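Here the complex is missing one protein chain, while the rest keep their positions.
Let's look at chain A:
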Amino acid sequence: MPQQSPALLFDTTTTTTVFVHPLVLLHILDHHRRRPAGSARVIGTLLGRFDDSGVLVEVTNAFAVPHAERGDEVAIGKDFNKTLWALLQQNSSKQQREVIVGWYSSSPLLSDTSSLIHDFYSTETEDGNPVHLVVDCRLTEENAVTMRAFHSTPILVQGETLGNLFHELPLSLRSNEPEAICVSEMIKSMNDNNETTEREKPPLQISMEQLYELLETACTYVDAVVDGTTPPDTEKGRHIADALATVPRMRPDAMDKLFHESLQDLLMVTYLSNLTQTQIAIAEKLNATLDLQ
């Protein structure tokens, strides 16, 4: 992806950063997979939220819209868009109301039809400046699924619109905690498919091993700096110092007390739940005999 300098492009307008949630990407890829035979790309509506300051667009949801392209002509399912949007609005809660923020397409090309579709979405969004998200599903560029976001401004010559100029916007994936959990879960299940033979380690062990690995990396770095083989970096040093400072210093007796207290709590709960289970088992047996009377 060519990295254009933001200063070159956005000196006249405010820079808008686009955040895309993984759900949207999954939806686009799924939709692309289900495209009608013969069509090169699919389009759809992006839903999300605009930040008050206008520097941030968060794309949280998307839905597919059928369309057909023939040469320079394009037909968009306008009614479809309207109906589905109305349906989706029925169940979104008040405080987290999503609005139409733009549209996506699964082809890497910005063609003439793109600006036609963009014009349509200008009328759909509130501020008339939709975001266009392009996801490249060909896997040719960098051998990865690449995505880019665009804004467009009309080129005016003596008051006449000649065309649209698409600006690229900075784009980033963003996920909240549950989404991140889902994604890491998906990555894990994908790896499981490849190597089913490997036995699943307890999760706690995995976490600890990773923690040790990180500590090891930090140690080698610090050692290298002390030996003089690596030039010191104040920022890194500060980060390490910060991390070390978060380890609570405790007196051994206070530590012991804490340890025993939490252990006792946990054991107590285990005891209670076991007791309940036993009681339930007895109650069940009694209940079963009721039929036999």
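In this text, a residue touches a chain if its C-beta (ideal position, glycine included) is under 8 Å from a C-beta of that chain, and two chains touch if they have at least 3 such contacts; residues count from 1.
Throughout what follows, contacts and distances are computed from a predicted model.
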### Message
For the chain not present in this complex, what protein name does its UniProt entry give, out of "Signal peptidase subunit 3", "Eukaryotic translation initiation factor 3 subunit H", "Plastid-encoded RNA polymerase subunit alpha" or "dolichyl-diphosphooligosaccharide--protein glycotransferase"?
### Response
"Eukaryotic translation initiation factor 3 subunit H"
### Task
Using the touch definition up top, pick the residue from A:Ala40, A:Leu87 or A:Ala243 that touches the left-out chain.
A:Leu87
#### Entry: Absent-chain contact - pick from A:Val145, A:Val225 or A:Ile240
A:Val145
### Message
Applying the definition given at the start, please give the residues of chain A touching the unseen chain.
### Response
3, 6, 17, 19, 22-23, 25-27, 29-36, 42, 44, 56, 60-61, 64-66, 77, 80, 83-84, 87, 90-93, 96, 137, 139, 142, 144-145, 170, 172-187, 189-190, 203-204, 206-208, 210-211, 250, 255, 259, 262-263, 265-267, 269-270, 272-274, 276-277, 280, 283-284, 287-288, 290-291, 293
